[in-house]
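Sharing a structure below in structure tokens format, with a few things to ask.
Below, a portion of the complex is reproduced, with chain positions unchanged.
Letters A and B mark the chains in the order given here, with residues in each chain numbered from 1 onward.
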């Protein structure tokens, strides 16, 4: 019984990670490899030659095809055999590697691991700030040795900033601001609205002036596994509300988690912002700083995973602050259950 | 079915290993952490926050309490919640981390992993030379990748000194001296009495004169898992007997084994002696030398553990020399069996 939804789009890579050379990455337990064709379209294929299972990612690229480096079986971008090991033999079109639906959007490469017929790009979660005009997006990637859902717990409750990120982004005000948690369809929101507070250094610099601001933090969970956090400040009196707040400076912390297996996941993180969008130096400095902060999360998530395994009889508790994470997990669990009860589309197992 | 006794005192650490910063160590399969309070008393607590299981050993010390470094739940030295992650919330006294009975004695920190009601300090095995007036005790610690009972086998038969410790403490006389093994209550003794032998270099130096001596080696096994070895020499004619021998120089090799899990254990070793007790240089040199000797035992115990796993159909044999180890293992097995048959004290599972 897997702990993830399989009929769903998962981020497999940053757009910049995939080029003509194959990239190997295991997504939801499936070894895959990814490469770009000459038209820059992306191929996602099971990373095992249908002949002898050598990883195709060790193979040789030829045109839009891949040739296995073992016996030279050549497969097209559709996975179908184009040339047999013995050149004199006619290619057997019945020989093929499994290919996966793949879409490039929001700077990410998305792949669908479940029933191919259901791979509708409209189901990709809406990460609009990652590619909207007037916004700048950058970030990085970590492999994290924990169940991907521990990252959801972590991101849907920012209380942890004070302790995990002491000395970086943690701030005592956050502990005192009331939080509001609510569910909208299959999304979960956790909101903190902090009116009339002193602008913390990062935001004062972004706003380019000191003084009192209204500040917000709005975490939003989306299936199968993204958390985007709307953050920013606006000068007091500019009219910003928790619902509408484009009067000052605004960013979205972007977090996308993709299961690798039951106890590890791929973590794609970054920041989309609507200020200083042409400043490459700031972009690079901020990415470096954010990477340092998220390494602290990685340390905590991996320690929790080990502790869960070392204390098998202990249950996790949930306090008030955990409501966001708890609801997000419920939505994941419910979606898995619903999917399991649906009769499989005919031919899906193909 | 565990291979160790759980209602028993185990050494968790040297006294000097525990200070205000938490020390993480797994005792009998239970992840624990240890720290000292302001009054120097020691706290032993399960190393997992009751909230999200992050190891508390990663936490922040505040007064006598520990604050989890994840969401800031603050627990008192009794494990009970003192402050919630959201400061505005009232502390829920029902939230608590498991704490363990702990006693500091004989330079060691002892912890009780079983039923808390039965944790009587009078049950701590008697290692009097480790803290008696007129004696000096020092030693070290190794983690050893073997079942802890392999160390008992090793220590209750000193025949191995000749081969394992060739070039250090091994001596051919030991092979020829008759040994006497007997059981007294739950203790096992293995005695070698070597009257009128040439003093070996180490003991001649300790005695500060050459010549014929009476020499002894008396191994004593105590539950749950300590072996202390009474060793020394007295000048011939001074009246020393195997029962009473304070006429010359005398030491106790101290060995305490604590299971970490089924295939690894903590090994606390040292030497308590009644000569040159104020000589810090000798103490340090001897500890270094003894550590080197015991590293040879570590190598052998770990090789045995691997060999047991690689030859699953082979049984261990026991020869005459193994009688001490065999009897010690019987006492451990019987104590485990007795404990299992006792009805659990009410509330013990709390």
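As a convention for this text, contacts are C-beta pairs under 8 Å (C-beta built on N, C-alpha and C of every residue); 3 or more make two chains touch, one makes a residue touch a chain.
A quick note: this is a predicted structure, and the numbers were derived from the prediction, not measured.
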item: Number of identical chains in the entire complex, 2 depicted; value: 3
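Basically, only the chains that are shown with their structure count from here on.
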item: CA centroid of subunit A to CA centroid of subunit B, Å; value: 49
item: In the complex with subunit A, residue positions of subunit B that touch it; value: 26, 31, 46-48, 50-55, 58, 60, 67-72, 84-89, 95
item: Subunit A residues within the subunit B interface of the complex; value: 153, 157, 159-160, 162-164, 175-176, 300, 303-304, 306-308, 310-311, 314, 316-317, 319-321
